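The chains shown are only part of the set, and none of them has been moved.
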Amino acid sequence: MEKIVVIKYKDIKLKSPILIGGLPGIGNVGKIAADYIVEKLNMTKMYDIFSQYLPPQVFINDDSVVHLVRNSIYYKKMRGKHDLVILAGDFQGTTQEAQYELSYQVLQIAKEIGVSMIYTLGGYSIGKIVDKPRVLGAVTDKNLVADLEKNGVVFPKGEPGGGIVGSAGLILGLGMELFNMNGACLMGETSGYFADPKSAMEVLNVLQRQLGIKIDMSDIETRSKQIEQITGKMAEEFQNKQNKEDLGYFG
Amino acid sequence: MEKIVVIKYKDIKLKSPILIGGLPGIGNVGKIAADYIVEKLNMTKMYDIFSQYLPPQVFINDDSVVHLVRNSIYYKKMRGKHDLVILAGDFQGTTQEAQYELSYQVLQIAKEIGVSMIYTLGGYSIGKIVDKPRVLGAVTDKNLVADLEKNGVVFPKGEPGGGIVGSAGLILGLGMELFNMNGACLMGETSGYFADPKSAMEVLNVLQRQLGIKIDMSDIETRSKQIEQITGKMAEEFQNKQNKEDLGYFG
Amino acid sequence: MEKIVVIKYKDIKLKSPILIGGLPGIGNVGKIAADYIVEKLNMTKMYDIFSQYLPPQVFINDDSVVHLVRNSIYYKKMRGKHDLVILAGDFQGTTQEAQYELSYQVLQIAKEIGVSMIYTLGGYSIGKIVDKPRVLGAVTDKNLVADLEKNGVVFPKGEPGGGIVGSAGLILGLGMELFNMNGACLMGETSGYFADPKSAMEVLNVLQRQLGIKIDMSDIETRSKQIEQITGKMAEEFQNKQNKEDLGYFG
């Protein structure tokens, strides 16, 4: 078996496409954002990527049909100068080799379809819930910084301290060194304790400004508020419980 | 060394064969069921599959002869429209790559011998002992559901929640996506705490109806009852012990 | 880099050689026995096997020179019908793939030099110290049993229960299935808690009778006695300590 099996569904000419990558990861920020764009822009599937670098697993759909885990690439013809291409999927590669091979495969496709710029989306774990998650950036060329800053991305020195682990970083690094492609990584701050639509929303807000596109944000806003209520309630209960215990202790 | 070494013992023409796969796994349900069919139908070995994807281990037979661990494929000529082919073995592949490569190898053989439909057998761990294990299903095509339901398979939405991990799911997923083969997975409910012939028996009951075949079930019924007595006795002793401890505590 | 690099030092014609394999493992029984034969028969190195299937490590010799870890094959011309070939080494392969690839490599060499019979040596862990370790056997052909029994090997049914894991079993299993070679595994009983020259000595005693060869056993007898004294002293101290504690407890 080939280690990676790419199935191409559409042989279509795209206009200087921009690739956006969002796979599962910290707070699932990248995945939530990428899946949301695919859904809201009603994008068309272009490629499926099956691989032994992904878990040996099928999911079961609502109609009881098995879904072999995969990464997929979707496209959307846009009015502006750049068509849009999204990398989404069920898992990141599960080993070091898997990470490199799958990222390299995506870059080969990107090159083949003429991708002009890459944005990878991810989460940046800060270990606590914040009201207004920042979106941190990293780039392949320092000339990209100014434009992103204008659109709300921050570039604090020394953050993230350990760099970027996984596909969000690797696609940029390999793209820069081996494919001569430019790109930026957008990382939404997240507690890292649960799937975080609020952080994904902030990433999407930045991305819309950066790309000059418009996505209907109502659904993800609703989901963010639901999560806020749950986490807010949890915090409250925790506080109440502590108060009661304190009373009990002293009573 | 080739990563997988297939040894073919019989070059025989089979009539639109149905492949049934049952390897070790949760409650060993799939393995118990598959081995039972091989034994009761007195099936003939067609292939041995040796591989470095299996543990570096030999078992020792009763005559002190070593048995290199393997997967094997057996066949049986049947009167009806479909001959029968069984995948059985000592282990599943032990890594992610192993799972993909061995499942792919089985599918290549399935294609070569003209397999028309695949059933994979497995266990579905529910963490407790049940009187009457259900048999859950998942399919490669929703049109397969009705027939299976008629024969006693259930398709509860959202179960199993995590999908199917390992060869029982992967053979279906790869078969569907890369080999254009149809199949169904039959999962017997099991506590998951021990090898479970009762669950395997329920899977075999469903399978007989589905395939219109007849297997002598007396041995597996006996084994199921033995296990029931053991687990029943364990539960009873546990209850007695608890009662005594309760008495002791209050006495 | 080739995954296995074989360096051949001697291109010599051997007379229907017998291969004896003894690599590190349980109680280091196989390694101690194999290394002892190499030393006492003053055997000549024929092959070095370097490989990334072994740890990335060098040892440092007494003259401060590094020794890259390896497996090696030694030979000795004998008067009888069979010359002797020994597989010895610093490590077994460290992964499943490593085990298969290195065992297969050894078998390829065995085939090339015309090996007529294989004996693999190992330990069988029984979790306690025994006065007189038995030597258990497993074979590739049941016709080999009688002769080995005559020379002191025992074949208790169901032992070792889990079969044989690692190169001692795999070389036999692969030799039997893929190389059509016969062989036997000789396993000396050992506590498994320390390197066990006494168990190795018993294995060597059996092997001498089986092969009709004579090895000077004085050194390994001395080492066995030293180990016996140490473990005996440990047991005694443990007993004394227990007695004192008992006295203290009641005193």
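Read from first to last, the chains carry the letters A, B and C; within each, the first residue is number 1.
As a working rule, contacts are C-beta pairs under 8 Å (C-beta built on N, C-alpha and C of every residue); 3 or more make two chains touch, one makes a residue touch a chain.
Predicted model only: the values in this text are computed from it and were never measured.
Each chain in view is the same protein; 3 are placed here, and the whole complex, as held in this structure file, contains 4 copies.
Keep this in mind: only the chains that are shown with their structure count from here on.
With chains as nodes and touching pairs as edges, the resulting graph is an open line.
Between chain B and chain C the CA-based rotation angle works out to 90°, given as a multiple of 5. For the pair chain A and chain C, the distance between mean C-alpha positions equals 54 Å.
Centre to centre, using the average C-alpha position, chain A and chain B are separated by 38 Å.
Along chain C, no residue makes contact with two or more other chains.
Looking at the complex, you find that chain B touches chain A at residues 93, 96-97, 99-101, 103-105, 137-142, 145, 155, 157, 159-160, 162-167, 169-170, 172-174, 176-178, 185. Per the touch definition, chain A reaches chain B in the complex via residues 1, 3, 5, 7, 48, 50-60, 62-69, 94-95.
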